[in-house]
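With one protein chain withheld, the remaining protein chains of the complex are depicted in position.
And now, subunit A:
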Amino acid sequence: MLKPILLVEDNPNDLELTLIALSKSQLANQVVVMRDGAEALDYLHRRGEHATRVAGNPAVVLLDLKLPKVDGLEVLKDIRETDSLKPLPVVMLTSSKEEQDLVRSYELGVNAYVVKPVDFTDFVRAISDLGIFWAVLNEPPPGSQRYIKPPKN
């Protein structure tokens, strides 16, 4: 069973484009979409609306930097400060080339930082490469596999 990819994106256009790009990469992973940082954290912590979801971390989080309410950096910080979420690969997806965002992201322990290319072909390739690397090629740290449990039903 492949772990899902968690996509956190509030902008509907970006969401659609990213989903199209992911589908073009023909990844078999399920893509879970959260529309803002607060919701993403609820999902990861299995609380609120997501209290009942199956335990286990996604294969990778594709995290938009600018999100309403709780932004990408705050989500990243929360992930790195939570023991059970710490090993989770996080890729920051952003329109920003601002150095401060980049520096801050790496300080907080991001695994990759990707500036969304303006050109759509490049965008598709970037998303596809990301998906393949993190969801397929990347060997997760030992132990993280244990979180994957077969669905109950």
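FYI, a residue touches a chain if its C-beta (ideal position, glycine included) is under 8 Å from a C-beta of that chain, and two chains touch if they have at least 3 such contacts; residues count from 1.
The rule we apply is simple: contacts and distances are computed from a predicted model.
The protein name that UniProt records for the chain not on display, among "Carbon-monoxide dehydrogenase small subunit", "histidine kinase", "Cytochrome c" or "ABC transporter permease", is "histidine kinase". The chain not shown here touches subunit A at positions 10-14, 16-17, 20, 35-36, 38, 65-66, 68-70, 94-98, 116-121, 123.
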